[in-house]
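Only a single protein chain was left out; the remaining protein chains are all shown in position.
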Amino acid sequence: MIAAPSTIPAGGAITTQLLEISIGPQHPSTHGVFRMDVVLDGEVVRALKPVVGYLHRNHEQLAEKMSWLGSMPYTDRLDYFNSMSNNWAYALAVEKLAGIKVPERAEYIRVIMAELSRLQNHASAIGFLLQDCGAWGTPLLYAFKEREKILDFFETVSGSRMMCNYFRFGGVRVDLNDEMLAMARKIVAEFPKFLDEFEKLMTTNEVVLARCQRVGILPKELAIAGSISGPVARASGVEYDIRKVDKYGVYGQLEFGVPVGAVGDVYDRYYIRVLEMRESVKILQQVLRDIPAGPVQAVEVKLRGFKIPAGDGYGRVEGAKGELGFYLVSEGGPKPYRYHIRPPSFINLTVLEDMCVGHKVADAIIILGSIDIVLGEVDR
Amino acid sequence: METIYQLLHVTFANVPAWTVQVAAFLIPIAFIFGVYPAIFALTTLVERKALGRIQNRYGPNRVGIFGVLQPLADGLKILLKEDIVPRVADKFTHFLAPVLIVVPGLLVYLVVPVAPGMVAVDLKIGVLFALAVGTMSAIALFMAGWASRNKFSLLGAVRAVAQVVSYEVPTVMAGVAVIMAAGTLSTLTIVQRQGGGILNISNWYVFRPWGLVGFVLFVIGGLAESARCPFDLPEAESELIGGYHTEYSGFKFALFQMGEYLAGMAMAGVTVTLFLGGYMGPGSGPGLVGSLIAMLWFFSKLAGMIMLNIWIRGTWPRLRVDQLMGFAWKVLLPLALVNIVAVGFWHFLTPRPLAWVVTTGWLVIWFLVLTKCNASAILEKREYRYV
Partner (left out) sequence: MNYPGKGLVEGLAVTARNFVGSYFYKDRLTTVQYPEERIQTPENSRTFPFLVFDESPDKPRCTACKICEVECPPKCIYIVMDRDDKGKPLQRPKAFDIDISVCMQCQICVEVCPFESIKMDNDYEKSKYGRFNDLVQRLPDLLKSNDYYRQIKPVKAAEVDAKLKAEAEAKAAKKAAAVAAAAAKAAATPPAGSAT
């Protein structure tokens, strides 16, 4: 039994206590085995401590005991929503280190894959966000319906829906034939229709506006100081997109805009993702129009006994969740000496408390949803 | 009950009077216990099917043809589940809460007329009874949340009580408009007042300016009181896991679901009675055929209201707790009060067209004023730039 309540002091003021609750690791909307240790004053969050590590798989250490290629399938399992971008970041780091030149067709294919990943990731991210708002699965399932088509495409090309393991150092594993390209074009042509419907369902919905606007504001300064990246940073007004900064792949030749928000609340993070999807569709249209013929794999790269000259390199891409980087140190052997990942989900999570304090419990949940984390990447 | 009593009395003139009296008691009870839980079972199926279709899924279609036996399968499954009571729970209260939650839902049906003269008890204070008993569920919810000794349950229970109590006020005020117009609290009389006119339809209170406003208020209040989406904060799955029923399993959980659905249906029934003309509709009237048609009308309207609930659930996200309260006190309550005044205008202004113009104008003006006053609560237009 809970102890008898303390007596009410003279003057009528009731002594109250802060309530500490543990949201997660088993909770429907912590997006995996993530725990938030929340201190509540009634419904208001007074302190919040993110607790991670429930899904730790020792990825970095494992990779240091494995051949360079052997880590590639493991990168799929970091952020399992965008295995393609993860592959790309790792391949980019290795290519930088080994000085491999990637054929042009392969670069175009990489862009197609990365942008399709972004589409399906953002679609499901905002679907999950609205699910956290309490929309009983309707937006999420509309998003998943669209994601299904993209996953089917990934399966047709790479053999697997989520764990694609598609990129290779110096190219990609399978060439796209005309049938596959037609499939991709169809997906890209249909995607804006889905977006329009989704926006009609949710963007102007008064409940969504009331729930999301002016909630969980991340100031620009804090976003920069916390090294936040991706849509979360751009919603706060940070003009930073690695596709524009590094111009890796063929992004330098493509025309696209990077939407930037001003307020940095949950609504901005939601809407920036919608706008980014529209830009991704533009990129895909250009790439699918201009894709050149040619080989998809640099000939000099061998699969077995692949060695890299000693040195270190950092490869990064603009993943759907932010800056995804791989820092590799080679001693000249068949496996990396040091293998480090900069996971965007994990780093974006560090500002969670700053965004949540002072808001209600329900807001803490949607703020977490708006950061868009994947626990596979947070815990590695 | 009186109707049934007289009917039985006339039909079975040679049996002892007390058997007729007992039968007259038992028949409505059997009706309520038989029909409404059956509708509940059907509703769970229809809800899952309809939500599925809204989300471009099939919904349950494996058990029986088109999945019609799904509620049976669910019931069987939930009966076979282990009943877990937390070690630290207040065992007696923990047990009592699910029992208690079903009661108010069923009690409301006592005063909901389903056909001419067919109401279990024609209370003189019928509307008051329905609204008062409907709110009783708050006690059961709080018992459940408190007895579970779970922080999530407690938060859910606190939300539930606050929400039910707050929304009771605008709901009752919206009902007051009808009571004023009908001049009675008896549900049967209220329905009779809505008869006549064109096809038995044009006199429904929902086709009055104040009635439309009252209807919308009452539907919103009813959704909130039965904790249905978008006001399902007490059990907000994505926030509080299950709210007050987090620590319930097995059949106790099923009772919570049942209580919630029965309460929701009861509110829908009261809405139909107060605003949608109850059993009134083309063809309904006294006599056997008229009564059957009337019953058909009542249950179709009930089904329509339930479908509306499902539709809303499939579309809108949930409000936050402070917005929920703000909405009740800043929007719904003033509008309900204004609506009462509107009924006054309606009653006293003699030429009907004048009454129409004045009441509509009054309500529209106040609606605009309230929208203006609460404009800061919602919406700002955002501009995004591209780099």
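Which chain is which? They are A and B, in the order written, and residues in each are numbered from 1.
Operating definition for what follows: a contact is a pair of C-beta atoms (placed from the backbone, for glycine too) under 8 Å apart; a residue touches a chain by one contact, two chains touch by 3 or more.
Because the structure is predicted, anything quoted here is derived from the model rather than measured.
Peer 1: Identify the residue among A:V39, A:M66 or A:A298 that touches the chain left out of the display.
Peer 2: That would be A:M66, which touches the missing chain.
Peer 1: Which one touches the absent chain: A:Q26, A:N58 or A:T204?
Peer 2: Per the contact definition at the top, the residue touching the missing chain is A:T204.
Peer 1: Out of A:S158, A:S236 or A:S370, which residue would touch the omitted chain in the full complex?
Peer 2: Selected residue, touching the omitted chain: A:S158.
Peer 1: Can you tell me which of A:D41, A:E148, A:E221 or A:E300 touches the chain that was removed from the display?
Peer 2: Spelled out, the listed residue whose C-beta touches the missing chain is A:E148.
Peer 1: Please identify, in ascending order, the residues of chain B that touch the omitted chain?
Peer 2: Interface residues of chain B facing the absent chain: 50, 53-58, 311-312, 314-316, 371, 378.
Peer 1: Mind listing the chain A residues that contact the chain we can't see here?
Peer 2: 66-67, 69-74, 76-77, 138, 142, 145, 148, 155-160, 163, 165, 173-174, 197, 200-209, 303-304
Criterion: only the chains that are shown with their structure count from here on.
Peer 1: Measure off the straight-line distance from the CA centroid of chain A to the CA centroid of chain B, and report it in whole Å.
Peer 2: Their C-alpha centroids are separated by 43 Å.
Peer 1: Across the complex, what residues on chain B touch chain A?
Peer 2: That would be residues 51, 54-57, 88, 90, 149, 151-152, 155, 159, 229-230, 232-233, 236-241, 313-323, 377-380, 382-387 of chain B.
Peer 1: Over in the complex, which chain A residues touch chain B? Could you list them?
Peer 2: 1-2, 19, 21, 27-29, 40, 43, 130-138, 141-142, 145, 201-202, 205-211, 213, 239, 241, 244, 257-263, 267-268, 271-272, 275, 360-363, 365
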